[in-house]
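With one protein chain withheld, the remaining protein chains of the complex are depicted in position.
Each chain gets a letter, A and B, in the order it is written, and its residues are counted from 1.
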Amino acid sequence: MTKSLSELASILGAEIKNAPNPQDIQISAVKPIGANEKDFLSFVSAKAYVGAAKTSKAAALICNSEVAADLTQPLLVVPHVELALARALNEFYPPAKPDGRISPHAVVDPSAKIGKNTSIGHFVTVGANSVIGENCIIEDGVKISHNVQIGDGARIGMNCVFSHGVRIGRNFIVFGNSTFGGDGFGFVFANGGHQKIPQVGGVVIGDDVEVGSNCTVDRGALSDTVLGDGCKLDNMVHVAHNCIVGKHVIIAGQSGLAGSVVLGDNVLIGGACAISDHVTILPETIVAGGTALRNSPKEKGVYVGWDWGFTFPEFQRMRSNMKKLVDFNKFAKRLKDAESKLGIDSGE
Amino acid sequence: MTKSLSELASILGAEIKNAPNPQDIQISAVKPIGANEKDFLSFVSAKAYVGAAKTSKAAALICNSEVAADLTQPLLVVPHVELALARALNEFYPPAKPDGRISPHAVVDPSAKIGKNTSIGHFVTVGANSVIGENCIIEDGVKISHNVQIGDGARIGMNCVFSHGVRIGRNFIVFGNSTFGGDGFGFVFANGGHQKIPQVGGVVIGDDVEVGSNCTVDRGALSDTVLGDGCKLDNMVHVAHNCIVGKHVIIAGQSGLAGSVVLGDNVLIGGACAISDHVTILPETIVAGGTALRNSPKEKGVYVGWDWGFTFPEFQRMRSNMKKLVDFNKFAKRLKDAESKLGIDSGE
Partner (left out) sequence: MTKSLSELASILGAEIKNAPNPQDIQISAVKPIGANEKDFLSFVSAKAYVGAAKTSKAAALICNSEVAADLTQPLLVVPHVELALARALNEFYPPAKPDGRISPHAVVDPSAKIGKNTSIGHFVTVGANSVIGENCIIEDGVKISHNVQIGDGARIGMNCVFSHGVRIGRNFIVFGNSTFGGDGFGFVFANGGHQKIPQVGGVVIGDDVEVGSNCTVDRGALSDTVLGDGCKLDNMVHVAHNCIVGKHVIIAGQSGLAGSVVLGDNVLIGGACAISDHVTILPETIVAGGTALRNSPKEKGVYVGWDWGFTFPEFQRMRSNMKKLVDFNKFAKRLKDAESKLGIDSGE
């Protein structure tokens, strides 16, 4: 596929700069700024990359007006560079489209309903009374149990698993091998062993949610586990039973929410975080990657650190002190010497 | 399904209180104490919830005799609240039952043995000489290689994978996308690369074990990886080669055991823990969530903390000191000033 710079400017709502004949500039790909190729479009997301832009082989660059002032090659000037990039990528690399084909190697229960134009791959199962919306792509090997609901426009990655009763809104995206609706982890010790507490709640996922590969979202114990509209989960994220995740929450890779965690809208959880059970996190809060958060922060902010949940300024100070603490024994010795000179017996 | 309070009392072995006509109270569901519904049963697990209980819309509550003294609505009084709750849940939401149906879309090797009344889902494979017990549910997409043994009463979640030779006891439960019997991680550097050490041990799992979604249990190098009777593993738990896990061990979500870890009976590992290779943990020990444990604790107890493996009292003191350490540079400055006044030259 090839598009002229004029066409692209029109698609992106961009202003053309440094290109007197934009209809003559043909673009056939979107590539990183340093790519050793030709006829490609790239982008400059910040002033810091102006140097790289100057030597780029890109036929044209997407940038904002501030960056544009420093550049002399063909430009598509837009107010929001990443958003324009996303649109350009959709143009050159359109996502797969459903074609309404149901594989003869799928097993769809007669009571299940499959919406118009939805594609069902090979070795997919759809159980009794499950309802899948229109224009979905259910890739090969997906297993959908009974009474599951999946809204219009879903794209379900290969070998994902949906247990009974999971309910999902529109435009859901998930990649391979993720599992929805496994039992929550609930036991009571009695009679010499851990007795299972049946997990009879559901999983309810809003609209426009994206989930990565190999994630798990457990069903609630009595009530539902909930992911709000617009949430985005990276790979290997674990959401335990009864979590209530607000809207537009981001959770990066390998982070986990223990049971009954509540995340407000627009919370951002970095990668490799562990949020303890029953912790509540206020809207807009950021938890930096690698943080184990055991207590509910009382205010919005940025939290980081093993367990202690430092605020970000505290964390910055801690960082600068940590290397001193490595040699704390020297400070201890010096304190003892000072005490000794003062005639203090610290008893140490 | 509906049951009268009298019937439930009989099933749970409970004493009825505050309900002169228990046969007239009809229960149709079990819900959280704050549910805005009717005709439901709920529970009060601790004194702290007495306030919530007083305003609950529940038609009846399960509680113990101590809590019962504070409440005036219909009650089912039992010695062990959670255990009674588990029984009530099993009554209202009985688990799926096997029906002995083997999907025509499954491939079962002629040499495999499938026990009486066991259900085999669509797109399941069972390899040569594998033996599956009675009354099992093998859900859609499960892959069982050759020479695998699975005991009676198993419930295997969708798309789980069992490599050759894995042996599992009775009443096994596992949720979707878990993997048993992958090779342990063993290499030796030679001839310019990491050479594979073949992993020829097995995986042996006892009775009454439950494993969550997306877990992995690797086969041993020469001998077996072992999970004892009654172990319960949450989601995304990783058990490496040659681990020996005792009975009734709990491992919460996203925790991992490196190679040759030994856990005594009744050990409890919180979520997001990393236990280093060859660590041995004594029976009854608790490792709190988020802990990386590099050394074998010499005594039973509660351990917590990044690497250092604090005992719990140490950890509590550390927590109270951590915020001071953030500003350790101020202490260092004060020490220097004191030294200066004393005429000490610390050389700093």
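In this text, a residue touches a chain if its C-beta (ideal position, glycine included) is under 8 Å from a C-beta of that chain, and two chains touch if they have at least 3 such contacts.
Nothing here was measured: the structure is a model prediction, and the numbers come from that model.
Enquirer: Looking at B:Ser56, B:Thr179, B:Thr225 or B:Asn266, which makes contact with the chain not pictured?
Expert: B:Thr179
Enquirer: Which residue, A:Gly176, A:Gly220 or A:Gly264, contacts the hidden chain when the whole complex is considered?
Expert: Residue touching the chain left out of view: A:Gly176.
Enquirer: Looking at B:Ser10, B:Gln26, B:Thr72 or B:Asn321, which residue reaches the missing chain?
Expert: Counting the whole complex, the residue in contact with the absent chain is B:Asn321.
Enquirer: Taking the full complex into account, find the residue in A:Ile11, A:Leu89 or A:Ile102 that is in contact with the omitted chain.
Expert: In the complete complex, the chain left out is touched by residue A:Leu89.
Enquirer: Tell me where the left-out chain touches chain B, residue by residue.
Expert: Looking at chain B, the ones touching the missing chain are residues 107, 123, 125, 141, 143, 145, 159, 161, 163, 177-179, 182-183, 185, 187-188, 190, 193-198, 200, 214-216, 218, 222-223, 236, 238, 240, 254, 256, 258, 274, 276, 292, 294, 306-308, 310, 314, 317-318, 320-321, 324-325, 331, 334-335, 337-338, 341-342.
Enquirer: Mind listing the chain A residues that contact the chain we can't see here?
Expert: Touching the missing chain: residues 30-32, 35, 80, 82-83, 85-86, 89-90, 92-93, 95, 103, 105, 121-123, 139-141, 157-159, 173, 175-177, 208, 210, 212-214, 230, 232, 234-236, 248, 250, 252-254, 271-272, 289-290, 305-306, 319, 322-323, 325-329, 331-332, 335, 338-339, 342, 344, 346.
By our rule, only the chains that are shown with their structure count from here on.
Enquirer: Taking each chain's centre as its mean C-alpha position, how far apart are chain A and chain B in Å?
Expert: Once rounded, the distance between the two centres reads 26 Å.
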